[in-house]
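This is the structure I want to talk about, given as structure tokens.
Yeah, one chain of the complex is gone here, protein chain that is, but the others are all in their spots.
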Amino acid sequence: MTHSSLDIAAVKAQFPLLQRELNGSPLVYLDSANTSQKPRTVIDAMTQFMEHSYAPINRSAYQLAAEATDQFEGARTKVRRFINARRDHEVVFTKNATESLNLVAYSWGRANLAAGDVVVLTEMEHHANIVPWHMLVQEKGIELRWVPLTDDGQLDLTDLSTLLDGAKAFSFTAMSNVLGTITPVQQLCAAAHAAGAIAIVDGCQYVPHNITDVQAWDADFLAFSSHKLCGPSGIGVLWGREELLDAMPPFLGGGNMIADVRFDGFTTAPLPAKFEAGTPPITEAVGLGAALDFLNGLGMANVRQHEMDVAAYAISTLTERFGDDIQLHGPCNVEVRGATFSFAFRGIHPHDLSQVLDQRNVCVRAGHHCAKPLMRRLGVNATARASFYVYNDTHDVDVLADALDSATDIFGF
Amino acid sequence: MTHSSLDIAAVKAQFPLLQRELNGSPLVYLDSANTSQKPRTVIDAMTQFMEHSYAPINRSAYQLAAEATDQFEGARTKVRRFINARRDHEVVFTKNATESLNLVAYSWGRANLAAGDVVVLTEMEHHANIVPWHMLVQEKGIELRWVPLTDDGQLDLTDLSTLLDGAKAFSFTAMSNVLGTITPVQQLCAAAHAAGAIAIVDGCQYVPHNITDVQAWDADFLAFSSHKLCGPSGIGVLWGREELLDAMPPFLGGGNMIADVRFDGFTTAPLPAKFEAGTPPITEAVGLGAALDFLNGLGMANVRQHEMDVAAYAISTLTERFGDDIQLHGPCNVEVRGATFSFAFRGIHPHDLSQVLDQRNVCVRAGHHCAKPLMRRLGVNATARASFYVYNDTHDVDVLADALDSATDIFGF
Amino acid sequence: MPGLEDLYREIILDHHRNPRNRGELAPPASHAVGHNPLCGDEIDVYLDVTDGIITDVKVGGQGCSISQSSASMMSQAVKGKPVDEVRALVRRFKGMMSIPDEDGNPIEPDPAVKLGDLEALQGVVKFPVRIKCATLAWNTLLEALEQG
Partner (left out) sequence: MPGLEDLYREIILDHHRNPRNRGELAPPASHAVGHNPLCGDEIDVYLDVTDGIITDVKVGGQGCSISQSSASMMSQAVKGKPVDEVRALVRRFKGMMSIPDEDGNPIEPDPAVKLGDLEALQGVVKFPVRIKCATLAWNTLLEALEQG
């Protein structure tokens, strides 16, 4: 069925956890939009680092510390290349994408937004790209505007220029974690800039699955997490345009982010240290670097092609097998979507559905996916969501379909 | 020399990195006040977890996710027990102690402090417990007061009640990362409360080395990091009194910390989720749990006794060998100090000193140790610092002393 | 892994299909809304309390089979009961769900309190993630009582 250039069996073999059997049958992990599994090379890089090279970074002068610093800063360079940023020091390590977005809202937002200023979001944002702005509504009285959705779950850009009129920032996801929709990032950045707004891209779901090029996009900020792209938990990234980061006040205060501290005040260090207060996720940065090496080894173009194939197969299989009994949210055209599917099935509550699928070792998420406004827009409380990654193939789609069938036996009413 | 009940050779054997030889001789790691090495059990717990149980926590309903959630929440219980807190949900996972202290300053501080309000710090604080308060000086116009030091590097409490008069918060370290001084935490908490101030304890240097009991202290907040107590990087802890945490506004906004999000606002989740926005350091929490198990296995009373022995040996050896050529900062009485020593040696700049010691594989830190106000108070730009932990013994003191001697050969002028 | 039949007992599916006491009560009835942040479920509990007796109860909102049937059974169990008895029942029910008391200790089952049909929810304990579904209505009930 697929013409992918990836050998998925070989890829899957590199993920120890996916070799696990639960109750005698293999695991079909379809929750990568939530968090991804880790390949051997990432686990080994972290273990090796802790066994051989762990040391403080950027602080101590001895050789071991210099080695550790090299590995840590080497990871920064890998991130910079992966997203095609201009400068290493535009890459700030955070704890997760949520912190990255909060950093922008707290630091850029507090310095640049006042009562009545407009920030534009979309109706498909994750809570991480909503709540930090709600806080500025409460605190500063800014105004939020929302880009609406079309019925097939794409952004409805009809009134975009009106929405952006007078806006200071446009913050949007590059790919929906619920609908799978990929948004036209370059066009949205251009529209933001035309209106005099900065463009903040939530790349959590996009960066793990596609070639990312912040310069081609002409974006101003990009936030994403390591744990969704085969890397460890505990580390995220904020990339920002140098001029913006330079002009922003600091966010967290403490060690490493200062040039000087006196009893009566402090001055900040240059980028990226300015935004990296305290001891960073050292081992995690090394793991993130290994994850990017792993993905580069597969080739991000291949990853994207593979996921388009799986998405196409999933759409045809599920609709052919279940017809009107299944409702897939989001677009059907795989050119504008990734392999993340939210769906409703025969009126069975998603929570019950995921319980039944779990009985067959099929791991899907049920819930609001941290996108309650979108749920309201879709008119549901929750959806079931199956999300596919580099270690999933069309066979996993078939297993999912079989498991769905079994749900009807219990809830067949 | 020592009467410790710990078999340090056996302890050291559990740390893979300390088996490493650099340029043919073993490593003498004396920089644990900066960050500690990781025992086999911690590395293995993380590897095992990533290989067998890694999954999203608190979000998905399938069995794998439930197992991962159990391990993650199990780590929270371990932390609660380690510091003798009352409730699991008083334990908030952050990225490091710096974030923990910023959380208090941002959330508690913004809700409770106004222009002219007083926060009391000490002259021996780490930047992480200074800069967040400086930010509130800039933003809100609060006033900072500083508890001064005695000449042997203890807190001078003579005027404490005057300093605390009218204060809203007293934030202080339980052990200095520069001087090794252990402060009378229980007494300081009582003094804070008597003045109507809350007591915020920076436990970064204390918790790894001593029995911690937040209830006995009667503290209000405690911040510390995993990476200094044999645990992984990328995770820290904020413990807070339930009533205080409950009353505080949220800090970072996003997934997990909400009860509901609408287009026009949000409501927060109960503790601890309220302060844990986004995907937490999952694997790191498991590693932290393993580190606490490891320390409990040694027994924190034994750890403390061992470090008192090493400290006593270090003081006598260094002063006997070098007399006036070495100046040890901080108290000489091991009852009120840990095994962290800042020193000046024969007028050699600390940076040059650490370079020369590194030639002998002795890892010490040179610099301001993120305590520039204290450096100014001591009248120096920088110090060299040797800090000892569970894997160091009196032999390491001897190696340090021999290496110091060799420095004179180069800089003997 | 325990079998699904432990979770989805027939009586549970019946309450799910035919929920009892659905609806709303107009003020001055007390009203609380409970959220399950995990899955987005919401439950509304409306109470009329007169002279310490729950004279009427209605349940609204949406949720999975477990939260809906638990709410439905809850409404049957508390209607017409004195508030004291209801509080004891909540405690007993939480005990069955392995939820510890305020001080973190296990709740001993009080033999004087009868669970009746609610026993069918016993199987939920084997599926820890679902405990929050089963207890949602009960916590919301407590909140509504606070307001009463």
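Read from first to last, the chains carry the letters A, B and C; within each, the first residue is number 1.
The rule we apply is simple: contacts are C-beta pairs under 8 Å (C-beta built on N, C-alpha and C of every residue); 3 or more make two chains touch, one makes a residue touch a chain.
As the structure is a prediction and not an experimental result, all values here were calculated from the model.
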Touching partners, among the displayed chains, of the absent chain: A, B
Hidden-chain contact residue, picked from the options B:V356, B:A386 or B:L400: B:V356
Residue of B:A194, B:A247 or B:I410 touching the missing chain in the full complex: B:I410
Selected from A:A269, A:V286, A:V334 or A:L400 as touching the chain missing from the view: A:A269
Of A:A9, A:A111 or A:A259, the residue in touch with the unshown chain: A:A259
Absent-chain interface as seen on subunit A, which is shown: 58-59, 61, 63, 65-66, 69-70, 87-88, 256, 258-260, 269, 273
Contact set of subunit B toward the excluded chain (per top definition): 22-23, 349-352, 355-356, 359, 366-368, 372, 375, 381-382, 410-411, 413
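Keep this in mind: only the chains that are shown with their structure count from here on.
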Distance between chain centroids, defined by C-alpha means - subunit B, subunit C (Å): 44
Distance between the centres, which are taken as Cα means, of subunit C and subunit A, whole angstrom: 37
Gap in Å, rounded to a whole number, between the CA centres of subunit B and subunit A: 31
Residue numbers of subunit A (touch at least two other chains): 22, 351, 355, 358, 366-367, 372
Numbers and ranges of subunit C residues touching at least 2 other chains: 1, 38-39, 127, 130
